[in-house]
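One chain of protein is taken out of this complex; the other chains stay put.
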Amino acid sequence: MAEPASHAQPGGDGQTRRDFLLQATTAVGVVGTCLSLWPFIDSMNPAADTLALSTTDVDLSSVKVGQSITVVWQGKPVFVRHRTPDEIAAAAKDDGETMRDPQKDADRVKKAEWLVLIGVCTHLGCIPGGQKPGDSRGDFGGWMCPCHGSHYDTSGRIRKGPAPANLAVPPYTFTSASTIRIG
Amino acid sequence: MRKLILTVLAALSVAGVSQTALAHEGPALQKPGFSFEGVFGHYDQAALKRGFQVFHEVCSNCHGMRLVAYRNLKEIGLTEDEAKAVAAERQIQDGPNDEGAMFMRPGRLSDHYIPPFANDNAARANNNGALPPDLSLIAKAREGGPNYVYSLLLGFDEAAPEGHTVPDGMFYNAYFPGGNIGMPPQIMDDLVTYADGTKATKEQLAHDVVSLLNWAAEPELDARKTLGLHVMIFLTVLTALFYALKVQIWKDVH
Partner (left out) sequence: MSGFHTNSKVIGWVEQRLPIFSFLHHSAVEYPTPKNLNYWWNFGSLAGFQLVVMILSGIFLAANYTAHTSLAFDSVERIMRDVNYGWFMRYLHANGASMFFLLVYTHMLRGLYYGSYKAPRELLWWLGVVIYLCMMGTAFMGYVLPWGQMSFWGATVITNLFSAFPVVGKFIVTWLWGGFAVDNPTLNRFYAFHYLLPFVIYALMVVHLWALHTVKSNNPLGIDVKTPQDTIPFHPYFTIKDLFGIGVFLMIYMAFVFWAPNFFGEPDNYIKANPMVTPPHIVPEWYFLPFYAILRAFTMDLWIIPAKLQGVVAMFSAIIVLLFLPWLDTSKVRSAAFRPIYKQLFWVFVADCVVLGYCGGKPPEGNLVMIGQLATAYYFLHFLVILPIVGKIEKTRPLPASISSAVLKPMEKA
């Protein structure tokens, strides 16, 4: 390997200048390379059309007391349950119980008879059972996730099993006495 | 090195010549000068907003703009409520509902600009057999771009040259390939009353609506040029450093 003569004087002025240049160039080059990767990484984030929240309108007039319906919002199931007075009372009574994710029932609803929840188990994303009449509703009369056995009560709060948090409440508003708009 | 640069430039110009080999036919295009031209050019928000008023009140009766969503109107200075109001002006088909029927509902922000006709055949049937093209990309899809659209809009004044026959229901426009266009002249003084009080001359109307159409075709233009300047400044520094280091490293090689 031919070592050129230019390396012969370490510590000389030329050497210092070259070291400085090398360090500056490396620094600028590394910063530039990292910055130029950002557009590629960011392109995998949700696009503008995905972010433009689509909303879902739900007509509640045909849902009788004790019935549940499932609607789709942003690609996820949303549970809407028309709760019976017993279910409301049970949810309110348990407000004082020890829970993993303590929340009052009144803070989870806009109108006590209508419970609106994102139907995705907070454990690992399965859809809990309890919507259909034949489903097991778990030990607390709400929902029970078949994947890993998380039990939710009539307010959708986690009461037993591995899930870390209550079923989430999506943003929604009552657009009339019997219709809601989710999102 | 100099020779190399010259050669690269020559090669690029050859590529350029071959690109422009298909020059535009017809008279030279009018060039009003748009704010978004040039290295530092950006869109003029007021012009875009006025242009949208022209498009919305006039053009959109026949032409669609299907790639632009109502939510995008916020980018040209409409408030959220104004954009929502514009969206709600037209009905769009949705469904099926719980009974399995399709139904009409007002447009929403997430909808794309609702076209005036349900499909191309309906558009033809309502326009004497001519299909008014969708205008989302028109400023990029024609040779000459915005200048072509501008010239075309104002190009109805001249009479057809002798020997040129204009079929019934068509109009002479020297800028349009073949000279006969199905679209009647649209741009005339005071066609709309501008909300911002600008005098609506023909030239002003054409300028504004073409600005809007260019935005519809290239909504990224402002972001593109801004990012480009930053990238260029960075590359200049980096390349200068590379060059200095190269000179340092190579200075003792014979």
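A and B are the chain letters, set down in written order, and residue numbers restart from 1 in every chain.
In this text, a residue touches a chain if its C-beta (ideal position, glycine included) is under 8 Å from a C-beta of that chain, and two chains touch if they have at least 3 such contacts.
These numbers come from a predicted model, not from an experiment.
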item	value
Which of B:A46, B:A88 or B:L137 contacts the chain that the document leaves out	B:L137
Absent-chain contact - pick from A:P39, A:G75, A:G96 or A:P133	A:P39
Contact partner of the left-out chain, one of B:F117, B:F171 or B:F242	B:F242
Touch list for chain B against the chain that is not drawn	1, 4, 7-8, 11-12, 14-19, 21-22, 39, 67, 72, 136-137, 140-143, 145, 177, 217, 219-220, 223-225, 227-228, 231-232, 235-236, 238-239, 242-243, 245-246, 249-250, 253-254
Chain A residues that touch the omitted chain in the full complex	1-2, 4, 29, 38-40, 42-45, 47-50
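FYI, only the chains that are shown with their structure count from here on.
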item	value
Contact footprint of chain B on chain A as seen in their complex	4-6, 14, 17-18, 21-22, 24-25, 28-29, 32, 35, 48-49, 52-55, 59, 62
Complex interface listing, chain B residues touching chain A	69, 71, 98, 108-110, 234, 237-238, 241-242, 244-245, 248-249, 251-253
